[in-house]
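With one protein chain withheld, the remaining protein chains of the complex are depicted in position.
After this line comes chain A, so read on.
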């Protein structure tokens, strides 16, 4: 690919993609033909078209053309209307999307040429060359910005657009946008094919019957009914076959698909309308962006969740602290009760305070104001020991760029309590201490890493005092404390336990004064170690270890990693519903693990949490196998057999049960091996044995791969939830994608199927909406198949009495309207309103969700049951009217056993039977349902009497031959007794069977419904989940190793937008010889500016911390 800057013509010659992304299908004129073409591609619609053609052939036509045309036109119209609205909506989304990614175009007259790789989806790699002024420069990944990136530390930058629109790496990474179908859809397709098969089979049987009948009887009857053109029996049977295809076509009801669409649409609207999924703070209602996946929400087995922004708000808050044995943060009233609500502390005394920081314990700020030395030392440490960058665009408006939010929270806390970190250079840190500007010389940063779990700085105060300040994981710090603070340790431990118990992330702070001479020596050795070539790391570690000992404890901090509201409860609920939650995050392992604990995913009670972080395939495999073996000690044989099995035909991995509760944490680099085809099954088995799985450091594509893996081998429905552009691939890969419509742009939402503002709404989406949708859809399908089979099978029984002549049992008008009018609304009403238990009970018993995962409500078995039930019902519906009418006359001796009366009686019986069956299915009778049910029956009688009326007959005699049938037979007690009897006989076995099931092996639903009846629903639980865990967090959860190096190298110190020299007055700064060196340092070619040493000034010195004899107030 070649590009030239500002050379439009040249660039255009390549036809690169524009930045617009188009997904709409139709325009105004193409809509009708395209849409019709598309609709007839659907197998069902095509089938009905064929039927219509068949009906036009008079020899075959057993039904009038309108019995097929009316439903077909209706179905096509409804579907077309729906497609049209969908298309309009998606166009609308496109426009809004386009606006938010618009680039600002800068003209610059530079002659640049770029050659680079063609568009691809690799986010971590880029190769290209830039030619400028005859000079070639390499371009790599460091030098490109991806779509969706946010600029930090700078307001603008020059760039050249390389890929746009669909070709951008992000869009390439989105994965293919495939049309999602639900498992019910797929099952339905299979069933429809089976029904086709059955239809052909039945018609063949009936055609054979016709052949035999024609030979035995029909040939004798030709006197009365001569054969057309002297056709032979064989040909007659052939015609009969097609005639029966037409008559029995109602087993594949055309209205099925359109009804399913309507139900899904309705249930999607419920999601849009749900107030309990509306987030008032961001004014965001939930949105069902796809209207075709609802029932799948009730079958989710695996949830793949992003972490940042999805589980957490990604906001850290300094919540509590313990200083010198005194705990701050909780507010007590006079009676010693803990307060939850009180006035926040007023920080107005501090002009540099951050207005967003809120703290409730007034005693801490009083301690600061009273110049309590320990408290001052505590905050001074927080202000000095970190790797945060400060940016001051206007005086007094400080912005911290913290690489980890934890550090940001700590430094912000110090800032508000009067120890404002203001700026740093590679060699110094300048802070404002209670209004006095002071600059500390930064002598060394002993950086964080995963093993050390602590960081230290060595600073020299303006007074010349040399000290080491350290913060880190409490366990690590405690090992390095001086014996003299053992008493303080005990008290602080108590506080730490308390903090950790509340799910807060704790850090211990300690310091130590250094001897000038010792430090000089140490510094020398440090320098030597850092330039040594071999074993540098361990040498440095030893040095750090040496100096970080005999520390003096200052206290501890507790940071709240603000999870979104209700996340632990939601996860607990989902876990109870047997939904497995996998967290896939780009974060580091510690962070992920910590979040896992704080949101209840990982638990202290778990038998073990396996951590897979191998760097080679063998290591990873071994780690996975080990984990497997310890979870299922008896499964070793199994796993040995595995490679052979796997080679050929492992399509589905069954669920296994581990002997305990386990968690799995796997690292991105290990995951790369684990996802290779040779190991993926091992990985999947191990992961599925665990209760919780966390994958950290994963790329967007890996997220999608994990989802695909589960989809491939587990016959389970997956859901992916995320908020960022990096979740898009996963959202598209999963059966259902959910986007959190939050801060991180709209990418995730736009590719999602459902979106809402908060993770906690997921439980309502699944446990309430999903469950109901699934339940309703299944009830609908079961009932729909039942009523159509019953309707159709009667024809088969009648065939034996009418010489297999393809005579229908019912009036043609009834056949046309049965699905459209008489039975459509009641079943739609049921599928839109039915609830087995209400939402409160659904939350109370998350186990109610499990039947959906197991596909219990609608499966091939359930379908078969439906068919058998229909078979029985249709037999009753044929034989009882047959017996009752055969040889019977009216009470005035006139005809009642005629075909028309029989047709009317049978169809009335049928309608009553299926309506009563519907009543049995329905467990939630709203006024609307009742109206629909009774209204449909009333409608039946109204329409029937109208169609059989004199007027209609006299207008078109041939279309309404049933004139008078209703009046003449529905006034007979005989007829009504028959209707009652068929109704009783149709319902009897159903009620008996269900009652027995409830008594003998009640399902969870029955139990809940049983429990529901006597007691009102319990109030929803509001109790906060308290972790009793004694686990404490490691240090700096989202801290990166090596950040300290960057700080001291000065590479990351960017020039603030407003220059200090001009915008920042020198007044008000207690000059201690400090000048904004950092700035110039940032631009110094060496990266090591000469920093004038701060003169030793007397005054408060660090050493004073430790001699606390009299306790603070």
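Basically, a contact is a pair of C-beta atoms (placed from the backbone, for glycine too) under 8 Å apart; a residue touches a chain by one contact, two chains touch by 3 or more; residues count from 1.
Simple rule for what comes next: contacts and distances are computed from a predicted model.
The UniProt record for the undisplayed chain lists the protein name "Cell cycle control protein", from the options "Cell cycle control protein", "Serine/threonine-protein phosphatase 2A 55 kDa regulatory subunit B", "Protein YIPF" or "CCR4-NOT transcription complex subunit 11". Checked against the full complex, the one of A:653, A:897 or A:916 touching the unshown chain is A:897. Remark: the omitted chain is touched by one listed residue; of A:137, A:201, A:273 or A:941 this is A:273.
Among the residues A:491, A:820 or A:998, only A:998 touches the chain that is left out of the figure.
Although one chain is not displayed, chain A still touches it through residues 62, 85, 88-89, 92, 217, 220-221, 223-226, 228, 243, 270, 272-276, 278, 280, 283-285, 772, 801-803, 805-807, 833, 835, 838-839, 845, 880, 882-903, 923-929, 950, 953-954, 957-958, 961, 963-964, 967-968, 972-974, 977-978, 981, 984-985, 988, 991-992, 994-996, 998-1002, 1006-1007, 1009-1011, 1013.
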